[in-house]
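Here the complex is missing one protein chain, while the rest keep their positions.
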Amino acid sequence: MIRHLFTLIWNRRRANFLLVTEILLAFVVLFAVGSLLVYNQQNYRSPLGFEYGQVWRVTIDPGSQPEAERTATLQQVVQRLQSIPGVQYLAYITSNTPFSGNSSNTDISRTKKEGASIGVNVYGMGDDMAKVLGLSIAQGRWFDKRDDAGTRPPILLSQDAQEALFPQQSAVGQLVYNNGGEYQVVGVVPNFRADGDLASPKPAIFRRMSLQDSSFAKLSSFVSGFRLLVRVQPGAGAALERQMNTEITAIGKGWKVGITPLSKQRAAQLKKVLTPIVAMVLSCVFLVVNVALGLFGVLWQTINQRRSEIGLRRAMGASAGAISGQVVGEILVVTTFGLVLGLGVAAQFPLLGVLGVSVGVYLTAMVLATGLIYALTAICALYPSRLAAGIHPAVALREE
Amino acid sequence: MLLSYLKIAWKVLLRRKFFTFISLFGISFTLMILLVLYAMFDFTVGPQTPEKRVDRLLFINRLGLAMPGSDATSNPSYSFLERYVRPLRTPEKVSISTAGGSTVAYLGNNRLDLDERFTDAEFWQVLDFDFVEGRPYNESEVRAATRVAVINESTSRNYFGTARGVLGRFVEIDGVRYRVVGLVRDVPATRRFSYADVWMPITTSAEDIRNPDYLGSCIAILLARRPADIPAIQREFAQVVAGAPVPKLGGMAFKEVRVYAESLLTATVRDESNEHGADAGVGRLVGIVVGLALLFMLLPALNLVNINVSRILDRSSEIGVRKAFGATSGTLIGQFLIENLFLTLLGGLLGLAMAAGMLHLLNGSGLIAHTQFGINGRVFLGALVASVVFGVLSGVYPAYKMSKLHAVQALKGGTNV
Partner (left out) sequence: MKATPLTPVLRLSEIEKVYQTRDIETVALNRVNLTIYKGEFVSIMGPSGCGKSTLLSLMGLLDEPTSGTIEVNSRPVESYSDKELAGLRNLKIGFVFQSYHLINDLTVLDNVELPLLYRPGIGGKERRQRALEALDKVGLSARTGHFPSQLSGGQRQRVAIARALIGRPEIILADEPTGNLDSVMGEEIMALLLGLNQQEGTTIVMVTHDEQQARQTERLIRLFDGSQVG
């Protein structure tokens, strides 16, 4: 029976060409959106590696204050902030703060020479950041006073950076190279995803940031100001925020201060990333509904035009079930033709590996899209097939 | 003739309500999505308040220092614009303002996020804001660094609790009190070179206006005397830039200064893309967008083609009669195309109404601050064009197929299409 249907459809391939094309296109659309969703869902599910709940970001723009005076003022500011009761911990951070959309990339390697290097996010962080962000330490330790005396600048790796650079061995104590500089690994933290919930995981390295560093003040003029992350007491709100703002501007005359809770930034970032995805999913739903309605219409029309043929079949002894089975079977075979072509197109993505997305994501999306298209066509065929099965032989013959 | 076609089209639509529904659903939703996007585009770079005279405006918003293998890009600095843009002779007026930033005002223990922009006095002459109350600040106020501000209605409501009668009252921003001299209607955040909640004289900002670096955080807006002057201004500016010395920055030996005076569209794209090329990748972008729009229309169009083709048989008798009484294939193609266009135009109208609703929802959602997206003449025209393209895209093949139906067989009724 199935072979019979296949040959039937194949012989009518010209008539079915448009339907096949439509199913092919619908599949490609579903596959693309499906890949996007699966990819984002996977990212969303992997842990961020830090706690953002009670953390506020403070940006400070020293404006036209001369560079030489900035660090001294900043030191005062930090001391003042630490004395405020609602503030638990605070630490410096580079401009690529969590959920900010800013990123800073570099390559690191195990050898001085160019070679097996990996691309990483690079963060500069102060000594108290482990407490501010609630970072757990997988191996070694976080930055502390001991690093003041170290011969080489200290560095921490994220778990995935460690696995890429030092597979199956401990990284603590090892040397890594970055832009000609030599760093000593002092610890490893779990994967750190400050790029956001939906961003793809990327290895990270952490450098120590302290006021003693000569590059610190210079940095501020490049990235328009300093940034601090502050862990505040649970329940702290606008009152504390305003207090911090007044205290800072009281010390740094003409300084501009911005205070934003990380949770708010996360929400803003999610909104920005999710809006186009939601718009795309809605468009996709519309396209699919559109295709479904069209398919339904075409089938319905075909049944109406083939009333006499179907009546004849019924008169010759075909059961109602056989008739509806044939209608559904035919459309599923047409669908299969479209899907085979569509899978051919979709297979190019993992084969060429153009977008750097794992094969698993594509496979999942393919399975999802295939299943959805089959389900959709079957549902669309259901009513017309029942219509066909309900055709009375006598009526159909009389219409002839 | 046309009337008779339309009459037939209308009758066919009414008689086959289900198919009409399917067709209109596909057409109207497709066009709605395209129209929403087009309206957003138009309300971002089209001639709207405050850039009403967009055909006479040029924007300078990005400056790149380039050398092989490396470059630095940012907004131009105040001093660069003052030195190389202000003296240009071809524009009627030049305005320099900051690229915009955000600040926080505290009302008791409540926090109010505000977007601020520091501008010169020309800013108000180059652009056309809708003043509800008061006036813009003038040149002498800017020169004297007077602490005055123009605010928008939302800020007035949020800060003072009223949208009227706030002139002379004070807003405190970054610890400094500004006297309100003007109140304007909200400007959507999509207008990235003019939008703000609070506008203040550039001389009162923390911006270091004497810093001689080229890179900074300002923009310039140029007003041409007439649209035809635009190329001349661009030429003059290009000459000036070519004559400007290439600065050193952090010990890097840059070879070239890249900065352009360009249309709102190009400047907006450049702001997003950070491209260095002369057209900021606008050409490629337009190509991609048009391609995607066509691709997006393809699936619903195919759908409509499928439905139309499957319904040819319904009308074989009509086709046969028309042929028998002297209709040529050409006239038949014309008839069915017109019918299909009628349908898509109807769908376009529906799509337009749905787009208006959708844009209303978007405005209400606050997704982008202060948006007033809506349907205007250009969007309407866009709907018309899109409907026609869609109608032709989905109508040509079925019409051709219908016209090729053999008259004798069509009249017999049963034929394999």
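We call the chains A and B, going by the order they appear; numbering starts again at 1 in every chain.
One rule holds for everything that comes next: a contact is a pair of C-beta atoms (placed from the backbone, for glycine too) under 8 Å apart; a residue touches a chain by one contact, two chains touch by 3 or more.
Keep in mind that what you see is a predicted model, and the values were worked out from it rather than measured.
Novice: In the intact complex, which of the presented chains make contact with the chain not displayed?
Specialist: Contacts of the unshown chain, counting the full complex: B.
Novice: For a quick check of understanding: of B:228, B:324 or B:385, which residue touches the chain that isn't displayed?
Specialist: The missing chain is touched by B:324.
Novice: What residues on subunit B make contact with the chain left out of this view?
Specialist: 1, 3-4, 7-8, 11-12, 15, 317-318, 320-331, 407-408, 411, 413
To be clear about the criterion, only the chains that are shown with their structure count from here on.
Novice: Over in the complex, which subunit A residues touch subunit B? Could you list them?
Specialist: 15, 18-19, 21-22, 25-26, 29, 61, 63-64, 224, 237-239, 241-242, 245-246, 249, 254, 256-259, 271, 275, 283, 286-287, 289-291, 293-294, 296-298, 300-302, 305
Novice: Contact residues on subunit B for subunit A in the complex?
Specialist: 18-19, 22, 25-26, 29-30, 33, 102-104, 106, 109-111, 174-175, 206-208, 211, 217, 296, 298-300, 302-307, 309-311, 313-314, 367, 417
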